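Structure first, commentary second.
What you see is the complex with one protein chain gone and the rest in place.
Order of writing sets the labels: A and B. Residues in every chain begin at 1.
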Amino acid sequence: MGIIIKDLGLLINAMLIATPPLLLAALGSCFSERSGVVNIGIEGMMTIGAFVGSVVAYYTGNGWFGFFCGGLAGAAFGVLHAVACVSFGADQTISGTAVNFIAPGLAIFLCKAMFDNSSDSPALETASKLPKMFNGIFPAGSFGYNVLSTYSAAYLSFLLVLVIWFVFYKTRFGMRLRAVGEHPKACETLGINVFRIRYICVILSGFLAGLGGAYVTLATVSQFRPNVIVGQGFIAISAVIFGKFTPQGTLKACLLFGFCNGLKSLLGANNIVSPYLISMIPYVVTILALIFFVGKSRVPAANGKPYLKAK
Amino acid sequence: MSRKDKILNGNALYTFIAIIIGFVAGAVLLAVAGINPGLAYGKLLNGVFGQVKYITWSIVYAAPLILTGLSVAFSFRTGVFNIGAEGQFVVGSIAACTVGILFDLPAPIHILLCIAAAVAAGAVWGIIVGFLKVKRGINEVLSYIMFNWIAFYLSNYIVNLSAIHRTGGGEASKDVADSARILAPEFITKLTRCTAANWGIVIAVAAAVLVWFVISKTTLGYQLRAVGFSKTAAEYGGINTNKMFLTAMAISGALAGLGGAVQTLGMAGRVSQFASQEQYGFQGITVALIGSSHPVGCIFAGIFYGAMKYGGGKLSLVKAPAEVVDIIMGIIIFFIAIAHMFKVIFNRKKGGK
Partner (left out) sequence: MSNVDKHTVAIQMTGIVKKFGDFTANDHINLTVHKGEVHAILGENGAGKSTLMNILYGLYQPTEGTIAVNGEEVVIDSPQKAIDLGIGMVHQHFMLIQPFTVTENIVLGMEPKKGIAVDIKSARNRILDLSGRYNLKVDPDAKIEDISVGMQQRVEILKVLYRGARHLILDEPTASLTPQEITELIEIIHNLTADGKSVILITHKLKEIKAAADYCTIIRQGKYINTVDVDEVNENQLASMMVGRDVEFQVAKKEMKPGETVLEVKDLHAKDYRDVEILKGLNLKVRRGEIVGLAGVDGNGQSELVEILTGLRKGISGQVEILGEDLFGSTPRKFFEKGVTSIPEDRQKHGLVLDFTVAENLILQNFGKEPYSKKGILKKDLIRKHATKLIEKFDIRPSGCENRLAGELSGGNQQKVIIAREVTNDGELLIAMNPTRGLDVGAIEFVHKYIVEQRNKNKAVLLVSFELDEIMSLSDRIEVIFDGQIVGSVAGRDADENQLGFMMAGGTKHEQER
């Protein structure tokens, strides 16, 4: 019994480590997609957030400040994506691809330029990382330690789901952003500024993706490395489609990924199955879940379509 | 306006302007980082054109990129966005590699078998995604991304199998048998002083010509384009749209798989264990965009990218991070993406008021 509880604790712990960055980025993606702008640049935005977050924390010694700056860095690329997609009506997937080249390239470029041609940033001291809650209350390795003594930012990210759900379904802004993603022309005839809403949403998506990236370097890992994000941005996008473009659905999808990840670390510890096959689990599970459990995702009607005003 | 015509209408002038802007932006960045852009670009140019050897290396780098570029361009032409070329490339290389290691056959047959395995693997990887879309309505971008990662770990898994993994140091597979390599004859390697010179570029150019012919001259191409432009009208015209959709995904996947074979049987000679994605597929998107989704355009764009990749590797000699190449490439596609808008603005200025 004890061993089961301990394993369960480990599993939850692994979920709590893996889920928040995905969740933050995916919630960002929700904003962008629901307002009608496809953002596959999430991956790049996470990477630049991871870099900026770790570097700011390294120099200031303040994990929270680094976290916030990571978000800002992501938001900066959100601006770039918004300029292309909203103002210029560019193809959204292509602009996103551009972001995925520029942002990680810039992160590694700056890292090398700042740290004597090293593509890894210096390791952060514990004090410069995001703080953990309930330090020293539970004995290391116990269930309580595994579940509760984790980064407070992780719990914040779950709280954020609630906040965003409220914004989406209960506020003016949320109603309008959902409307803009369905029928921008109709919104314009009602005096709603489609461009402004889309700008806000795309920039928010960058900000949240940046936070997600920064979470990785400020909590999970203690430094920036070129492959520190490896595909998490893409998984976040998948989670949004999987979660039918709602914050609550996205949470479920992210938890599934997090769970698979937890399973991975649990099974990986025993070394029975090849670690490479175990690493495949989240992706295979997603595909299987899509085949067997999830109906067609209803994509917002104007998703991916540039909207330009006639003058 | 649909994605297709924006991509197809991209013309050379705007691409050229985008390239210039990319380099200017790169120069600014280098200068900000305290690196003399003149020096860095000089190194880049010299690194590409300085010697016959360098030019040859650039072309060697280009061959797989042309093929993944063709894969993406073909998908654009048929109304799909193949963001899964990455995974198709990976399964192509590991398939070619496995056949190249495990079989013992005379040279031309062994090569053909390796290529066939790679093409089939890439096609299967593409067609699975197609089936998920057709049968279950699953968003293809989503499954492409999933299959990229499945391919990634599958390849690492195979590389670490005892029959495949190299003995002695190195996290990689054994070398493929010489009979499976597509290296150029000795006189060329000697002449160019490039040990990796291989037939990849010939394969890539041949593939480009074939793709061009199929798309513009055959009834198959007619149907593929019809489905790509308007699924509903194609269906009305009696074309089996699902079949064409799957065919397009299979061909696109096959091209990326072929790219993997060329890389493995040509330059690399083995497959390494990946730490992060190889990027050939994503770079293929850039190649397709710079090449305006035209097969011949992809040849030039692929060579351009290959040169940038090879030359970029030498930037570290002047303490300039090679990632400046990624940034330049990203900026180029960014401006190609918004070029359409510039055209509208320019046209309005010319006409109208």
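Just so it is clear, contacts are C-beta pairs under 8 Å (C-beta built on N, C-alpha and C of every residue); 3 or more make two chains touch, one makes a residue touch a chain.
Just so you know, these numbers come straight off a predicted model, no measurement behind them.
J.: With the missing chain put back, one of B:55, B:220 or B:296 would touch it. Which one?
T.: The missing chain is touched by B:220.
J.: Looking at A:8, A:175 or A:308, which makes contact with the chain not pictured?
T.: A:175
J.: Can you name the residues of chain A that touch the chain not displayed here?
T.: Here the touching residues of chain A are 166, 170-172, 175-176, 178-179, 182-183, 185-192, 298, 301, 310-311.
J.: For chain B, which positions touch the chain that isn't shown here?
T.: 2, 4-5, 217-223, 225-226, 229-230, 232-238, 240, 347-348, 351-352
In the analysis below, only the chains that are shown with their structure count from here on.
J.: At what distance in angstrom does the C-alpha mean of chain B lie from that of chain A?
T.: 28
J.: Which of the residues in chain A end up touching chain B in this complex?
T.: Result: residues 40, 80, 84, 88-91, 93-95, 97-106, 108-110, 112-113, 117, 226-227, 230-231, 234-235, 237-238, 241-242, 274, 276-277, 279-280, 283-284, 286-287, 290-291, 296-297, 299, 306 of chain A touch chain B.
J.: State the interface residues of chain B toward chain A in the complex, per the touch definition above.
T.: Answer in residue numbers: 1, 3, 6-7, 29, 33-35, 81, 83, 132, 136-139, 141-143, 145-150, 153-154, 156-157, 160, 275-277, 282, 285-286, 289, 316, 319, 321, 323-327, 329-331, 333-334, 336-338, 340-341.
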